[in-house]
Every structure is written in C-alpha cells, then in structure tokens.
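Just one protein chain is left out here, and the rest sit where they should.
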Amino acid sequence: MHPAISVIFFTVSSGAGFGLIFLICLGVQLPESGLPAFLVSLLAGGLAVIGLISSTFHLGHPERAWRAFSQWQSSWLSREGVLAVATLAAFAIYALLWTFTGNRVETLGLLVSLLAAATVFATAMIYAQLKTVPNWHVWLTPAVYLAFSFVSGLILAGMINAQGRILGIELPWLIFICVLGAWALKVAWWKRADRIGFSETGSDTGTATGLGSLGQVRLLERPHTGENYLTREMVHKIGRKHAMKLRLLALIAGCGIPMVLSAIAAFSSSGELPMALAVLSLAIGLFTERWLFFAEAKHAVSLYY
Amino acid sequence: MASHNLETSPYVSDEVRQTTCYMCACRCGINVHLRTGSDGKPKVRYIEGNRDHPINRGVLCAKGSAGIMQHYSPARLSKPLLRTGDRGSGQFKEIEWDEALNLATEWLGKVRKQDPKKLAFFTGRDQSQSLTGWWAQQYGTPNFAAHGGFCSVNMATAGIYTFGGAFWEFGPADWERTEMFMIFGVAEDHDSNPIKLGISKLKSRGVKVVAVNPVRTGYNAVADEWVGITPGTDGLFVLSIIHELLRAGKADLDYLIRYTNAPWLVIDNPGEANHGLIARNKAGKPLVINRKTGKAVAYDGKGAKPNLKGRIKVDGVEAVPVFELLARKYTSADFSPEETAEITGVPAEQTKRIAQELAAAAFEREIVIEQPWTDMKGERHEKMIGRPVSFHAMRGISAHSNGFQTCRTIHLLQILLGSIDCPGGFRFKPPYPRPVEGQPKPHAGAKPGEPLPGPHLGFPRGPQDLLLEDDGVSPKRLDKAFSWDAPLAAHGLMHMVISNAAAKDPFGIDVLFMYMANMSWNSSMNSGSVMDMLTAKDDDGEYVIPKIIYSDAYSSEMVAFADLILPDTTYLERHDAISLLDRPISEPDAACDAIRWPVLEPDRDVRGFQSVLLDLGARLELPGMTNEDGSAKYSDYADYIVHHQRKPGIGPLSGWRGKNGTETGRGEPNDDQLKKYIANGGFHMEEVPHEARYFKHANAAWQDFAVKMGFQDAPIENVFQLYLEPLRKFQLCAEGKADPQPPATHRHRVLTCFDPLPNWYAPFEGAGISTADFPHHAITQRPAAMYHSWGSQNAWLRQIHGENTMYIPAEICDAAGIEDGDWAWITSHHGKIKVPVTRMNAVNPKTLWTWNAIGKRKGAWALDDNAPETKQGFLLNHLIHELLPPKGDGLRWSNSDPITGQAAWFDLRVRVEKAEPGHETSEPQFAPQKSPVAPAPDVVDYGKEWTE
Partner (left out) sequence: MTSLPASTEKKLGLVIDLDICVGCHACVVNCKEWNTGGYGAPLGDIDAYGSNPSGAWLNRIHTFEITPEDAPAQIVHFPKSCLHCDDAPCVTVCPTGASYKRSEDGIVLVDEDMCIGCGLCAWACPYGAREMDPVENVMKKCTLCVDRIYNENLEEVDRVPACVRTCPAEARHFGDFADPQSDVSKMVKERRGIDLMPEMETNPINKYLPPRPKSAPTNDKRPRNVETDSSPAPGSFLDWVDRMLEKI
C-alpha cells in the first residue's frame, strides 16, 4: 500500500495524543492545575487534533468530512470519527475542570479513557477489517495500535513528569517494560506478516483470475502501460532488504533508544530530558514502523498487477 | 436509508449524425452524438457503432471509441506551414492558403511542364485512392502509389492472380456456415471488427478456429488451436498440409475441373521457349485432354470431360495437365510433415492432424443450400454445395520476401478443398471477384504536360507489360515497380521512394508530394537513415530531394521534414467516399459503399486534402479537373464525389444515382446523392440476388448483377490459376528464351522464386546473413487499441499503449541471462536498438516481438519530450534496412518480395544481448523536433460541462 505521509502522521500523532489523554484521564500524576495542566491537556488534545486534521489532507474532499460522522453503525472510519470527536469533547470538559478547579473527575476520566482507547481501536480497525490486506487483517493490528498509543502516551507523560507513578510503578520503569512489550507485539505482527502473504485466504493469481486450474498464471501485460490509481495506491513495491533495514531502524529508534533513555531517566533526578529525547526517538521509530505498515502491506489487487 | 439523487434517464444528445469511422482502415459506421458544449457550439458527446451498418453492425473498437480524443487532439495542425529552419528542425511559419496553394502550384506546374516523372506522389493511410490515383494520372507522373507496397500487396496480388479475390476487403469466411477456420499471420488488422464478430459467431457455434502465428495473443489467443510457427515458413507448412491431403486423396476434383486450370495442359518441352507455357489452340484457348476421346480439346468446349492426368502430344510437343504436375510436386517427400517440421517448428503430428481435420470438415460436413443457380457455361445446378472450411491471412504472411508464393499456397489449399465462394468457405465481397482479365495493366508514359494513357497500377500479364525504358532494363518508375526488381508490384513500392530518390536510382526527382504517410518514422524501414535522406544535400548545397509537400491533419514526425504543409481536417470534419471504385466496405451478400461528411465544422484554418488536391488540379489545369474556360470543375471533394464520372454513369458512389436518385450502380449524377446517403446513415447497400451469392466466379446471375451495377461492362471469365503462367513467362526470359531479358544479376532469383506452381523458398534476409550471428526472428504486431502512430496523440489510447517492451521467449532470456524487466540490446545486420524486456512463454521459441509504432520522436504529436513513447518506447524499424545486405554486385537490392516488391518487414533476423543496468532509456534517441503545434494541456476532463 502507498505510505501516505498524512495518514502516517495521523496515526502516529493521534495515537500519541489519545494515549496521553488515556493516561491523563486515568489520573496519572501530573501538574495539579492551572496553566501547566492546561498545557498538558493542550499537548494531548493538540496531538490528537493535529493528527485528525492531517488525516483530512488524505481526503479528496475535506470540506465534506463532516459527512463521515453519519455511518457509525457500519463503518469503522465513521466510528473512528465519531469516537474521536466524542473523546475530544469529553476530554475538553475534563481538562477545563482540571485546569480551573484542579479537580480530576474520576468517573468522567474513566469514560474519556475508555473513549480514547476505543478511538485508537477504531483507527486500527479501519485497517484490521480489510480482508484485502492480509498483513493487517488480524487482532494483532489493534493490539499493536493500542500498545503504541499507550506507550506514546506513557513516554509523553514521562517527559512531563518523570517521577510519576502508575500502580505504584515509576514511569521510567513502566515505560521500559511497556516499550519492550509493545515492540514484542510488533515483532510478532511482523513475523506473521512475513509468513502470511495471501495464504490466509488462499488467494493467488490463480484465484484472482479463476484460471489457476489451467496452469501457472502470471501477468503478461498490465491493462495500461502507465501507472494508475490502483498501482500507485495498492501496488507499492518495497525491496526486502530495504524493509529489513527500516525495521531495524524502527526497533532501534522506537524500542532500543527509548528503553535506554528510560533506564537513564529512572536513575536520574530529572528524568524529563531523557524522556523528551525518548519522545523524539520513539516518534522516529513509530514513523518508520507506520511507513512500513503501509509500504509492506500487500493488497489483493496486486494479484492483478 | 439516505435517498440518493440518481437520474436514470438523463438527456443524452441534441442530435445524432451518422458517418464513417476513420480511426483505422476498417471503416465502420458510427453514430456521432452531438451536444451543445459550454461555448454554445455542438460538441461530440459520444460515438457508438451504427447498428445498421454492414461492417460493424453496431459494435465499435477501442480506437473508434476514442474518436473524441482524436478529433480534439492537441496535435491537430491549424494552418498551412512554410518551412523556415533546416529541414527536420520543425521550424515553420504559418501562411495563408492562397500562398500555400500558389507555391504548390508553382512547384508542381514547373515539373509537369518539364518532366512529370520528377514528381513522386505517394499516399499513406489514404482512403481515397481512386481520386489520388486519377489525379496523378491526369498530372502525368508515373510515380504514384499508396502504401500497399509496404502493407499487404503480396496478399492482394497473389489473390487476384490466383482466383480474382483476396482476403480482407476482398472477402471473408462464410461465418454462418463454415465448419473450420484457419488464420495465418493475423494480429489486429484492417478488418478489425468484422473478424471479431466473425470469430465470435464461430465460437458460439462451436466451430474450431486454428491460428498459425508465432505469437499467441489476440485472435491467436482465443483460437482453439495454436500453431506457433517460425516466421517466414508458413508456405512450407501449408504445402505439407497439401502433401497430406493429396496423399490421402482429399481434393475436390469436380471443383478443380469446373473452376480451375488444373486440367489445362502445360507444354513439356525442356530447353525450348515454350516449355512450361499453357498449350493452346489456334484461337488461344487453353487445351485439356478429353477423357472420352483422349484428344486435346479447348478447355471450355461443349461436352469436354477434362482429364486431370495424362500426357499428350499437341502440335508435336508433349503436354501434361497442371494437376499432374502439381500432384507430383506436392506428394514428393520434400513436403512431408516430417521433412518440414524442423524448418517450420510445427510438429509433424500437428500438421497431419490439422490436414485431417480440414479434410473432415470439407468433405464430411458438406453444406447444401437449396438454391438453384446457373453457371456461366449455361449449366443449371439445383443446389449450392459447399466445402465448409475457410481461411484468412494477413500481414504475417505477406510481409516476407516469400509472401507472394506463401499467399499462393494458402489459396491453393483453399481451392484444392473446393472452398472458394462456396457455402461455408471463403466468400467474395462485391465488386469481387475481379480476376486479372478484369483488371488494368500498369501504365507509365510521363510526357510533359500530358496525362498517363491509363492507371498507374495494374496487373501485368507477362514480361511485355513491364514498365521499362527502351533498354529493357531500366525502370520507368522511381520505386522500380513493374521492373525486374518487382515485376508484379501491383501496389508500387512506397518504402523505396525516398531511398531511391536520395540515391537518384533510377533517377532523381524535384518534388516529393505525400499524404498521411509517416515516412520519417514508423512507416519506413531504417527510419534513422530516411531522415538523413530527407535532409541530404548535394555538393551545391541544395537538398537532394529539392521540394517536399506534405499533407496531414496532425503533427506527425514527417511534418518536420516537409517544406510546405497542407493541413488536413479530422475525420469528423471531412467528406470522403468509401467507393466501390476503391477499397469498398461490401459484405458478401451486398454491395456497399459509404461516405464521410462534416458532422462538425473545422475550428481551424484547415481543408480536406481531397478538396485541396482538386483545387491544385484546377490550378494546374489538369484534364478532368478544369472546365474549358479554365475554371475549376469541382468546387470541392463533395462536388467531385457526386458529379465525377469515371465512365458514363459510373461515379464514386453507387447509391441513389440518376436524376431522381432512383438508379443504383449505373446512372447519371444526382445532386441530392449525399443527402440520400446521410439520410440512410451514411452508407448504401444493394443486396446481391440469392441466386448470385455463391460461386460468383462462375455464376451467370452474379455476372448479370456485376454488369448491372457497373462493376464490369461484360461477363468476365474467372478460371482459378493454380498454375500461374505469367510467372513462367518471366522465367523463360530469365532462361534467355524470351524477351525482354532480365539483367544477369536478376536471373537467378527469377528462376528460383517465380515458380508457376506455389512454392516456398527461405526468406532473403536469413539467406543473406549468417544465421549463427543472428539466430532469432523479430516481428511486430499492431495492437488492437492503437493505429500506427495515430494513437499516441490520443489521451486515452496512449494510456493503454504508452510504451512498448520486447517480448522475448523464455529460452532466449535464459540463454542471454536476461530477466523480466531487464533491458537488452537487439542487433540486426543493419542496426542496434536498446529495449526493455518482458519474458514470455506463449511465443515461438525463436521469435521476439513487440507492438508496432509505439515509440515516438521528441517534438511530434504534441507530446512532452519526456513522454514514455520517447523514452521507453521504441521502433523495430531501426533494425530493418530497406535494402538487403550487399551482395557485392554494386546493386541496391530492395528488402522486398522479388515478385511484388512487398516490403519484407518480417524477414528480420536478430541477436539478443543483455544491456548493462542503469540508464533505462531506449536507443536510438533523436534530438527533439520543434513542435509545430501549441503545447498540450495537462488535464483532460472531457464532458465536464454536461456532468455538473
């Protein structure tokens, strides 16, 4: 699949934003109120909103984007839109109360957290629902999206308050474990992707054309000699070697370096700086991971090209 | 549920105008839907096939459906152009029509006055040859032809000489009745939609289709059996089938006796001047052995029962029937399938089985139509009995130096099976059959200020009809047609015109005048050198070809090489006659002709070439085009179409003749004729009477119809010529037994190639080079969705074929270490090209192929300089020389069939080497020409005004 920058940015940025919202609303230790609280909320909401805005650059008619809220009963994309707006609206109330009163309303927080998680899940399901892209069509896809969203939120939280704790565990250590866990999921996802091809559905050029029983089927001539929407969008080809290098980069930047930095943060009095570096490094890792998520995904249409 | 705004019955168009397509040579009927555009003027909304039209019956191909993009192409020329820069640079200034026509008149007038043969007038995709030929005849130059010489003259000539017809517009298979159909060398071709409709009919009836072609695409892909033959060996394959059939006694002897020269006696008098000629009586009638009396009698004598074998003395000389010679020749072991398999690449088993299937279809599935008819001898037949096997052949057969003989082998096969114009067989389309006896001879002449005594092109009956100077050797025509180089060159040799003019061999010219012929690019062999020839200068700094006038509607590669450009209209803006005098569109059951008319007015300062030609004719005061007071006889082409009479009562169109429009075929001109055509959908159709529909070559009712319609003035006897005596006459000259005698250099090839019985010899290029150096064959195919270069300016069609690749058999790829997507160098004895490669299995293992005419020169067709057509696209033409490899005799031997002069495109031999990776651009590349038209738009969103 064509790795569109707008969509990559959207999933990474919104993922991080909703991850942070999730943590804020679960009550992770952060500034008590006032401007700092507002800024933290702005960061979380901003990442989510910027991501969402970025996603509209992918649309042919962004001015009609409002129409996407209508089909929540059947469409994951619509659900994602509805959930995102609901999450952000509820979070706005939460954030305002927090900013102005210092009160972090627990029940509301729980609701926002649930909504944020659901939003990320819906985002992932846009991809995971597609039977046409075997790499994506698996429960691991939402798991990975949720995990990376969570980890992004954690590291952002760590950057804001490295001394914070969740369930009694210091954030840096939690980050250390969760980063490892998230990437473990991703490695499992990759392992499956490498093995899957089209084997889950049994699709090949033979089934795509219905001619497999006659012999070995191969494309001799594309319908048109030039590129078209389908070839640009769905028949993206990436060299295996190139992909492996990028996976390594993703692992180092997204996993290795943040783990090292979180360990440093755990032993340092001001862990915020290493955590800020970890945010940057994670961003590089996730952008790479997300680019590969699209670029390596084979679409059933490629069986015709 | 949301309601969706859906109009299921939207407005379609303001008006439908019916005319004839010109996106290729198929000439289908089209309905042009017009609708008001955003500027308030009519614009084409949609073009569809005309359901009533005899050719396409409503269907329309990709090219026809892309007519909108052709009509509104950014590559359209818009005003007459006069060259300002060097030839080939593409630098022009726009001039007014008056100036353009005055210049042309001045150039052409001077030549006509001094030496008319210094004009060469050749037309390419011209569909008005009866006008252009007549014009050239009135002008008086011997140098006229259309593009048949590099197209399919072998097919036409072999057919006419053998049985008075040919494939393509001369006749199709009897689609409704045939029981087996074989195609040879047919990729996409002129009869585009009718063949598809026909094959579809066969498929729906479960009739077997066998395709003989090195490449298994298109029609060959859907065929039920594929014979992946090695190029240039089809004749040998067919003779092996004939070998099998004769050995099995599968020939229609009754048919052979009735309709062919199989019983005619051939003189057997070795070493003498009459050896091999037909034995004739004093009245010149061919003789046969009468089985009842054992005596030699005239073949058409009453009650004669001709024998097909035997030996008899006629005037003291031995003579043997054609059939006996033929049977002895083809039953010899030389033609056994086992013997030929190695050369043809066709397993003996397959040849034998196909022979058997043909015999079974022809003789065991006889078709009987209860339709009485009377033959030309007056014998009445109660039924029409058919041998339902049919054949079609095209460029793959004709574009070889053995193409004439190969076509003859196919016709021989048809005739032995008794399947010409019988139910289920091949069928003539009116005005055919038209045997040599009904055809003109060629004419030259070329006296200053005078017309030629007859038409340029024709069918020589023997060496006496060659167009030679008094020395008996030098050609009278620039292209050397009807000389010893190409004695039966019935369509001329357009591919030799520029080469010969540049070499001044046989003579130089002053003006080259061409129409719709992309000779500096895909329509020439050796395109790179042709560009050099067009721009070559003498020692005195003058161009070797001093003046070039060219007419085209579009900015083709050739435009840059002309001095004066006469811009033509698009096909929707012009008048044309698809005439029975020309290349008609008839169906076997009906004589048809058609028109084009301006369904839209030009929005540019352009004029239909035919109108311009008539204007020039009047300015030059050519006979037939000028009134006595010196004024123009015809105001334009439409006027000519209606009022010109070739003979009294016979004009370009056959329908609605006579003062009141009530006559058909013959009749006075009718002022309202075009209106009648337009009202009838642009065409006219006259049904052939049922009694005349089969056996037209011998059918009295057909002869009556043909005379009534004006196809001929009297019945013409048509005896199929299995043994072609004119060829034997040429051989006798080469043997030194008759005059004129060919030069010593030509004798060997006349002796070996001019066999009066269909024969096979190896194609010349392969015989003239080391096949170890050039082990492979390379050919092109025309894609169904692209017509020559024309399609590249078409925003839709160029997306389908914007670049081409060389399809190389897996075996050759493996041997050369080439993988799918690599680039390779292809080398011939003449040149080298660099091309992208696609690996392929469904192809003859010795044959590479590519799509024809996709590669473009930068600056042409209003395309971007970086268009894929210029960067990845390529032409095979650069590998093909118009001359054979030098033989050391100092002569320029044309790379053509020695009998007809047909360009031997497919004789090409090559080798393949992997190209180093990197720099993925095809070679050779040429410097950009300056485009004579405005830059093309980036975006096309046609129809926007109707969809908002």
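Labels A and B are assigned to the chains in the order they are written; within every chain, residues are numbered from 1.
The rule we apply is simple: a residue touches a chain if its C-beta (ideal position, glycine included) is under 8 Å from a C-beta of that chain, and two chains touch if they have at least 3 such contacts.
What you see is a predicted model; the values in this text were computed from it and never measured.
For the chain missing from the display, the contacting residue among B:Phe144, B:Tyr219 or B:Trp373 is B:Tyr219, taking the whole complex into account. When the whole complex is considered, the residue among B:Glu188, B:Asp421 or B:Asp552 that touches the unshown chain is B:Glu188. Annotation: of A:Arg165, A:Lys191, A:Arg218 or A:His242, A:Arg218 touches the absent chain (contact as defined above).
Only one of B:Leu60, B:Leu239, B:Ala481 or B:Leu653 touches the absent chain when the whole complex is considered: B:Leu60. The chain not shown here touches subunit A at positions 1, 58-62, 64-65, 67-71, 73-78, 81, 126, 129-133, 201-203, 205, 207-211, 214-224, 226-230, 232-234, 299-301, 304-305.
Taking the complete complex into account, residues 1-2, 4-12, 35, 45-49, 51, 56, 58-66, 68, 74, 188, 192-193, 196-197, 199-200, 203-204, 208, 216-228, 244-250, 253-254, 257, 291, 305, 307-309, 323-324, 327, 331, 346-347, 349-350, 352-353, 355-356, 359, 784-785, 793, 795-800, 802, 840-842, 862-864, 866-868, 871, 936-944, 946-947 of subunit B touch the chain not shown.
In this section, only the chains that are shown with their structure count from here on.
Taken in their complex, subunit B has these residues touching subunit A: 2, 799-804, 838, 840, 842, 868. Within the complex, the subunit A residues that touch subunit B are 70, 220-221, 223-226.
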